[in-house]
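Removed from the display is one protein chain of the complex; every other protein chain stays in position.
Chain naming follows the written order as A and B, and within any one chain the residues start at number 1.
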Amino acid sequence: MEKSLMKGNEAIAEAAILAGCRHFFGYPITPQNELAAYMSRRMPQVEGTFLQAESEIAAINMVIGAAAAGKRAMTSSSSPGVALKSEGLSYLAGCDLPAVIVNVQRGGPGLGTIQPSQADYFMAVKGGGHGDFYKVVLAPSNIQEMVDCTYTAFDIADRYRVTVMILADGILGQMMEPVSLTKPEQKPLPAKDWAVTGKAGRNRNIVNSLYLSPEILEQQNIIRFKKYDEIKKNETRAELYKTDDAEICVVAYGAAARISKNAVDAAREKGIRAGLIRPITLWPFPNKEIFDLADKVKAFTVVEMSMGQMIQDVELAVKFKKPVNLCSRTGGMVPAPEQILESIERSI
Amino acid sequence: MNRSILLAGFGGQGVLFAGKFIAYIGMLSGNEVSWLPSYGPEMRGGTANCGVTISKTPIGSPIVLSPDILVAMNLPSYDKFEPAAVSGAKIFVDSSLISRSPERSDVETFCLPAARLAESSGLKGLGNIVMVGKVIAETGLCDLDAATEALKKTIPPRKTDMLEKNLKALKVGMES
Partner (left out) sequence: MSIVFERPKALADVVTSYCPGCTHGIIHRLVAEVLDELELTDKTIGIAPVGCSVLAYNFFDCDMVQAAHGRAPAVATGVKRANPENTVFTYQGDGDLAAIGTGETVHAAARGENITVIFVNNAIYGMTGGQMAPTTMPKQITQTTPYGRDIKTAGFPIRICEMLATLDGTAYCERVSTDSVQNIKKAKNAIKKAFQTQTERKGFSLVEVLSTCPTNWGLDPVKSLDWLRENMLPYYPLGVYKGGN
């Protein structure tokens, strides 16, 4: 398959179309605009819907409508816009609807900056909506992986009836790398017999998140969390890089991980046995993989483009067996490999 | 061939396109490549720049902080990035827009009036490709055939009628 250069934002958009998504609802915000612009060009060519909504909130609610109608639907935004979508994310979970949402992160809080950031980890993994629920969060670290994650996202969403978030950042959204776009493999997925399509020939379907009886809501939540257990078991993904003999293990995801790889290589050139574990799913988090490494390495260095958010999950996974250090840049700044290398050297 | 290339100029000079062209040259010669634009508010009519990395090994950071090839298409970009280039870097300056002399003596500076050369060859607006031609000639990035192939990939299908003009501009740059 011939490769071509594509921006991450555009690669996700084309991958979504190849995955059968025909309904996109968005709202302009930098640095994800190329995604919506691409959809506005492509959707009419494939008889799909592109709709520029009046707000982020309207856009996610349109996704709810299209998902309730049984279609693969998607929205994308960047940090402040994703915060606005929190309401809809909670309703998607409460209604057990499959949907895909992209967050091309920028620096915050507030209006912050449009430069790349990873400061929405908490919002993506822990919060981003009220109530007892999780989203599956995929964190690609190159453009080809953004394509593959998009395919995976739609499949996971449909298989488990959950929202899947693709958590990228300004670098990944804006940069171009060679990608090959082959049509994803069709996987057998459950029929959407719950969708609202008109009740002709069957009993009515109701898509709803309201349970006035706490006994029933409790049961619903317990059932949903059993589904989450299945997801943890089947869908947890992480990449291990040079960890076999590592004495120092870097933990990083997304753009920070690809930069960390350079630092790991540089450390090895200096004779330091460094390795990297890169969570590809931030939820579910690769707890076991990190815990297993805790017996082998001397220390962990978590590299994040934030003041340190994922580090909390790493500490939980390590269970205080080994020191966990932070190498951080924030506010739209990106760590250089040299800074990460220094941090690795300090960890020894 | 590991290269860190920074191209900078005014928005509208085709700096991002030139960067994509170079990235395709790198890709078609079997390397890992990345292209990252500046995307701040300055791109709205102000300055534009992009970094291109060409590498034998997977690219970590796509951010080009210290270029070994710098293409400066206007004075603010030249002022800003000349100090950032590595020692021994090759710096390409469009002298139809930049009149000052180099401040660094530890780099190789090539001045050519790319915008003017393009215009006098009937290729107004293709100073960016003239500059890339010069870069290719002075750095041995690739030969003409490879550059032609890369250019074909870079020009979007709906603008293939632009290929001839771009090829001409490329040759103007390579031969200047």
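Simple rule for what comes next: contacts are C-beta pairs under 8 Å (C-beta built on N, C-alpha and C of every residue); 3 or more make two chains touch, one makes a residue touch a chain.
Nothing here was measured: the structure is a model prediction, and the numbers come from that model.
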Chain not shown, its touching partners among those shown: A
Contact partner of the left-out chain, one of A:18, A:181, A:207 or A:299: A:207
Residue among A:18, A:37 or A:57 that touches the chain left out of view: A:57
Touching residue (missing chain; options A:5, A:36 or A:68): A:68
Contacts of chain A with the absent chain, listed as residue ranges: 23, 25, 49, 51, 53-55, 57-59, 61-71, 73, 87-88, 91, 95, 196-201, 204-210
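Here is the rule we use: only the chains that are shown with their structure count from here on.
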Centre-of-Cα separation between chain B and chain A, whole angstrom: 34
Sites on chain A touched by chain B in the complex: 3-5, 30-31, 114-115, 142, 170-171, 174-178, 258-263, 265, 334, 336-337
Complex contacts: residues of chain B adjacent to chain A: 20, 23-24, 27, 33-37, 39-41, 57-63, 65, 153
